[in-house]
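The complex is shown incomplete by one protein chain, all other protein chains being positioned as in the whole.
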């Protein structure tokens, strides 16, 4: 039997593979350690902290969406409740001078998320698919509206705040400066990534995938899909709570926006844009979306519109997200046929960029006329200067949109053909993934 | 003789029932389209409430140019055409990426529509007024004047409800829709014109939501957040009624309409019923629960109902389907 296993089962990874695997984790840890030495400004540290929080939150969301196939519109509930409880915890710890240092406080958020996920999850996960999505939305509205009623606990519109520096100190770290918060977030992020990765390698993690693929068949190999969904929901709640706790510690405040629909939508956007099919997808998405939302808001006043349109484009044209898009190229790269499609990419890029530029021109001109009609019509967006009232702008925009669309459609068709050819060759050479 | 107190209670009951039925019928105008679209296309249109909002804003803009009555017809047609275009050029493409992608597509659409409405009409409420010809009290109950416009809203929704019933029972498309409601898996076998039927259903469904928007706009607040406020309630309606069940959606619409309207009109609280809490508890979270009035809880009533239904009838009131 064991002989059979050694010849039939997937081989245990070679030593070099395992070293590579652990090497990646150590490299990540080192990178997190030296990052502040390279980008030391307060703004950069805040951005890094936000990205770390978003990574934990997005990965926790992907336990539901990518691993178990549960589309939730209310994941921020567990993030927000974790945040609120942590603010209360900091205040209680500070007031009573309890010997609990700040670095372990995020655990309070995690346990809060776990508790509420365990409480609300059983009825929510009875159903999957569309029904689950709608239920998650309803439960989220219930909690968010209740938070506004329970003013003493949730602090109404203003929220509640705490002072993170008044806690029991270890090694004389006050956690006042952003750099110390950065290291706190980085450590928790690394821990959470490792824990969530490990979860995918357990029997439960594998059965989550099975439930995602085929909940019906799962019942006939001895598992109750409801229990699997429920456990996945609890884990997702725990890590969302940790993320919310870190956010609360970072801002020293928790308010109703933590629990709200926008927060739930943002984590959905990050995760999906990054790609739900791979473990690393949500990490990529969290980095990308956090950076995008910070930089887009500098470039244009209606960045949320672009963000929404971008999301629609990803759903329509790249349902695998950024990671899925990149991984599609793996067989071509390994089969040595990537070079065959690159020229087609470059050709398709030009009209596509023209189309996008035309759309931006049109949107910004319209925005100028509806939002600030009295202002100077010479405006600047995305580094382009133009006169929003001039007919020339309108003609150029129209030309770019129509012309760009017609040409882009043709070039993308050519690209698709070149792609198919390259993939066929790669398959013939034995590279399927 | 009826005493004064009973008059007040009776008045409250009559007015709240009228308002509740009205709100319920408006909800059903939207929920019916949502349910039929879900049954036929297999996708719950997250942007459905956005078309309701578009109906209100189109109605507002068009009634400024040509008056309310033409707007009542043009705005839904426009919104419906937009809906049909979304199905034809968007959803149909996304369909091959699976149901999650479809739902997310409509989610992104809802997000984008809200942004666009904000860009065009701003974030504050617009001045969408009741047409002068309907701006008078219809009748008087005890001390309350019931506005004619609300009666008009009720009549329009009932007229559309009856019209829908007739179409469903008598027309060929109606028969197809009925078949789809009872045998969702058979939709694929409808034949070569299935694409056109889908587009039509999506267009009509979104147009119905827009009708609700046009008539509700002047009575409620026409603002860029109206879709986000109503959307979740709408989804509660279809889940409570049972996904894919048209009678279920009807019952749930009326139920939620009545529950919410009655709750809003009640001022009772635990403090009112049992007296105020002792001073020891005045600053604790318990005082929040103690002091909150039924009216303040009204916004969460639909969601409480949702949770109760999930515990006791996971398939919804009249639902039979798993997903």
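Worth pointing out:
Which chain is which? They are A and B, in the order written, and residues in each are numbered from 1.
Everything that follows uses one rule, which is that a residue touches a chain if its C-beta (ideal position, glycine included) is under 8 Å from a C-beta of that chain, and two chains touch if they have at least 3 such contacts.
Keep in mind that, in the parts below, contacts and distances are computed from a predicted model.
The listed options are "Chemotaxis protein CheA", "ABC transporter ATP-binding protein", "Alpha-E domain-containing protein" or "Alternative cytochrome c oxidase polypeptide CoxP", and the UniProt record of the chain not shown names that protein "ABC transporter ATP-binding protein". Although it is left out of the displayed model, the omitted chain contacts the following shown chains in the full complex: A. Contact with the chain that does not appear here is found for just one residue of A:199, A:396 or A:425, A:199. From the set A:10, A:99 or A:383, the residue in touch with the chain omitted from the display is A:10, counting the whole complex. When the whole complex is considered, the residue among A:224, A:376 or A:410 that touches the unshown chain is A:224.
Within chain A, the residues in touch with the undisplayed chain are 1-2, 4-5, 7-10, 12, 198-199, 201-207, 209-210, 212-214, 216-224, 227-228, 231, 235, 432.
To be clear about the criterion, only the chains that are shown with their structure count from here on.
The distance from the centre of chain A to the centre of chain B, with each centre set as the mean of the Cα atoms, comes to 31 Å. Touching chain A in their complex are the following residues of chain B: 38, 43-44, 90, 93-94, 97-101, 103-105, 107-109, 111-112, 115-116, 119-122, 228, 232, 235-236, 238-239, 243, 283-285, 287-289, 292, 296-297, 299-300, 302-304, 306-307, 310-311, 314, 322-323. Across the complex, chain B is touched by residues 65, 69, 71, 73, 123-124, 126-131, 133-135, 137-139, 141-142, 145-146, 149-153, 261, 265, 268, 272, 302, 304-305, 307-309, 311-312, 315-316, 319, 366-367, 370-371 of chain A.
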